[in-house]
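A single protein chain has been removed from this complex, and every other one stays in its place.
By letter and in written order, the chains are A and B; residue numbering begins at 1 in each of them.
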Amino acid sequence: MNNLFGYKKRNTWLNHTTGTSKLVGFLLLTTMGMISYDTRFLFALGLFAVILMQTAQIKYREYAVMLKLVLIFAVINLVMIAVLAPQYGTQLYGTRHVVFGSGYWSITQEQLFYEFNLLLKYLFSLPLAIILLFTTNPSEFSAGLNKIGVPYKIAYAFSITLRYIPDVQSDYHTINLAQQARGYEISKKASLKNRAKGAVQIILPLVFTSLDRIETISQAMELRRFGRQKQRSWYQEQSFSIRDVCMFIGSLIIVGIGVALLIHNGGRLYNPFK
Amino acid sequence: MTAPLIDFKHVTFKYHAQAEPTLHDLSFQIYPGEKVLIAGASGSGKTTLLRLLNGLIPQAYPGDVSGSLTLNGQDILDQSLFDLSLQAGTVLQDSDAQFVGLTVAEDIAFALENDHQPVGKIKTAVSKWAKRFGLGERLDLSPQALSGGQKQRTAMAGVLVDDGKLLLFDEPLASLDPAAGAAAMAMIDKLQTERDLTVVIIEHRIEEVLNANVDRVIVMSQGRIVANGTPTKIIQSGILSQNGLDEPLYIQLLRRAQIDITAIPRISDVKAVDVSQHKLAIEQLKQTVKRDRHLTPQLIIEDLDFSYERSQPLFKQFHTVINQGEILGIVGKNGSGKTTLSHLLTGFLTPDSGDILLDGTSVLQQSIKERADHIGYVLQNPNHMITKTTVFEEVASGLILRHVSEDEIEARVRRVLKLIDLDSMRHWPISALSFGQKKRLTIASVLVLSPEILILDEPTAGQDATHTANLLKFLSRINHNEQTTIIIITHDMHLLANFVQRTLVIVNGQLIGDTTPAELLANEQLVEMASLCTTSIYQLAARLDISHPEELNAAIVTEPVWNP
Partner (left out) sequence: MNNRKKSNGFSVRSVVATGIGAAVFFVLMKFISIPTGISNTNINVAEGWLALIAGLFGPVVGLLVGFIGHTLNDAVTYGSPWWSWVIADALFGFLLGLSRRFLLLEYGDLTAKKLIQFNIWQVVVNIFVWVVVAPVGDILIYKEAAQKVFLQGAVTAVVNIVSVAVIGSLLLVAYVKSRPKKSSLRSE
């Protein structure tokens, strides 16, 4: 089992849904969420995704690290905006309700509301992504990509990436240690120039073994007729069931709501200040 | 008279990138149902021959071919790589490149997926072949979770799923331990009889391949066929050792006993050959097993505990002593802790508890870099170590990073290069070196730091007899001259039998044996646990009812001959 994404066999309906429909659902919902700046929509979508995540029986400790990283990422970005563009909210919403402070540094309701929206945007897709990654067998991704119209050669390239990441990782690990034994250094102990030099020395063997690998793997694949036909079939392909149709229709309904709100708001922003 | 499956007539081949032809005037036939071994040292042209058979030449490696070559009566050069792949399945040497699927099932299915077969049909074929190769329970496993033998069985299933009648193996034993190698050979033998396959095996490990009952051996040297005949004939002619190949150990033993093997029928099969009349001559070769040559403790591993995951401890209270100046072999199944142990010694990993003492002082506080000054470690794959473009720079780099003065660097590098016979090539680009030379170069770049202990991970992997002999000569030289302790992690039976003085058998983090290789290779229980095989000498001794077979194993140990 390829465990890069934390996929596990779980006996839930989300696990049994095909990779293709989960991928389509994910893309539809995140795209809509990306476009919309309607607070109500984003909040509801995020809440819905969290509930879905519960039904998939995904435990908090499985995604705790991810959540922390996203929160750190979000906080850094929000602080940066607060410092660099403290009046951006006013500009966006066209009104100005000062909470406290004055001049450039005054804090406005608009700014707080805008940053809250941004935080929602950083967060809403996390549960959706976790569902996709944790309930989909990595082998299904390529078949799914091919099914939604990605040419099979590109879909297979993705599969090769997943296949060889663990190998490249272990190569990197061994090479790194062996080069440290020779005396190369990339930590803060060395000067910037030496760090860069050290890094190149460490990755050179990785680069050359990887380039060699490209040659041998393409031979191995050609010897088993990869690229012979205009199409290929996928062992991991699953047939569609009623679940998949539901997921598809459900996603479309949500997208429909999002679009309706876009029209209703007369744009991407939901503006409570007017 | 059946028509030959493969028919080569006066085939000469030259790569576009090279000035001289790689293959000269090859003529041979292979008939349906035969099992043929193509043997030759590195650079003999055997891999090029394989590429001609499966169509990689001229489609991936352009070149000029003359003469006629046919497969099933049709000109090979007229057919595409895809058409050829339906008739001849190839199992490549690099099992990680061969295994392109994310799981066992997907890899077996790969060729059928590419033919755009219906999924239902693919699933039936996959489950049939997986069962046949004992992989039925492992369909969902990723290649990282498989042993070398399982990966190779997946590769075989993934090729046979086409129902082709010709199987080509490129060095199938290279990445397997002896037990898995023997199992693979038995599997090939079984398949061939059951399914009337024709099998071509490219190898230089003769002893193991002969166990698969090959019908014929073609010996290649410098791009030419130098012999083509039954295994018995080939062995009787003594042509193997003249062409950089190792003869089976029992043949080496018979030769030492001055037995004329040209007159002995079925000499190629250790299980069938009748040498009972020479029992006395063989018995006289017995040597007492030498032990305890080195008694000064150098490296003490004290009550070591280590685990990758808390729940699964690997080493528990591991304890052993390595003596100054000895040549030590570490053997054991893959994944049983051999490499982990060497990583603990070099500081790549830190033990959970316990201590490692070098000459009485703990080394646990030293950094990886400091540790490397005392304990040198040479990785299995030289390409993982080489970072510079010329021979001299590569060896010098460790010293430069340790701020050694220029004059001293020059002196030390030259001295090491002379020792490994690369001094005359010191300004060569590394890309011009052969695999064996690269291997020696990586040893030199570790040795230049003058470590007291040198650890080598599978030093003979991918090397033929000539290269191995050169490497061993060089290792015994530094062992003798510099008093360097040498630790070798290996499952190479020839290396163990001929060179190593003491072996540690590690299985699942436990030290289950500490003995001489001669005794180890005559101990069926230990051998099985370590995933090794008994030597053919042991098998011969058992058939002749000779007691203490370890004393015969000891007879073929090559004493380091070195004139200062």
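We take it that a residue touches a chain if its C-beta (ideal position, glycine included) is under 8 Å from a C-beta of that chain, and two chains touch if they have at least 3 such contacts.
All figures in this text were calculated on a predicted structure; none of them were measured in a lab.
Peer 1: Quick one: jot down which shown chains the absent chain touches.
Peer 2: A, B
Peer 1: From the listed residues A:51, A:75, A:200 or A:260, report the one that touches the chain absent from this view.
Peer 2: Residue touching the absent chain, from the options given: A:200.
Peer 1: At which residues does chain B meet the chain that is not included here?
Peer 2: Counting over the whole complex, chain B touches the hidden chain at residues 17, 19, 59-60, 62, 80, 389, 424-432.
Peer 1: Could you pull out which residues of chain A are in touch with the chain that's been left out?
Peer 2: Counting only chain A, the missing chain is touched by 4-5, 30, 34-35, 37, 63, 66, 69-70, 73, 76-77, 80-81, 84-85, 88, 92, 118, 121, 125-126, 128-130, 133, 151, 153-154, 156-161, 163-165, 167-169, 172, 186, 188, 192, 195-196, 199-200, 202-204, 206-208, 210-211, 213-215, 217-218, 221-222, 226-228, 230, 268-269.
Basically, only the chains that are shown with their structure count from here on.
Peer 1: When the centre of a chain is set as the mean of its C-alpha atoms, what distance in Å lies between chain A and chain B?
Peer 2: 43
Peer 1: Show me the residue ranges of chain A that touch chain B in the complex, using the header's touch definition.
Peer 2: The touching residues are 1-2, 138-139, 159-160, 162-163, 166-167, 171, 174-175, 177-185, 201, 204-205, 208-209, 212-213, 216-229, 231-237.
Peer 1: Show which residues of chain B lie in contact with chain A when the two form their complex.
Peer 2: Contact set of chain B toward chain A: 54, 56, 59-60, 81-82, 85-86, 89-90, 92, 94, 96-98, 100-103, 105-106, 109-119, 122-123, 126, 140-145, 158-159, 343, 346-348, 368-369, 371-372, 377, 379, 381, 383-387, 397-398, 401-402, 445.
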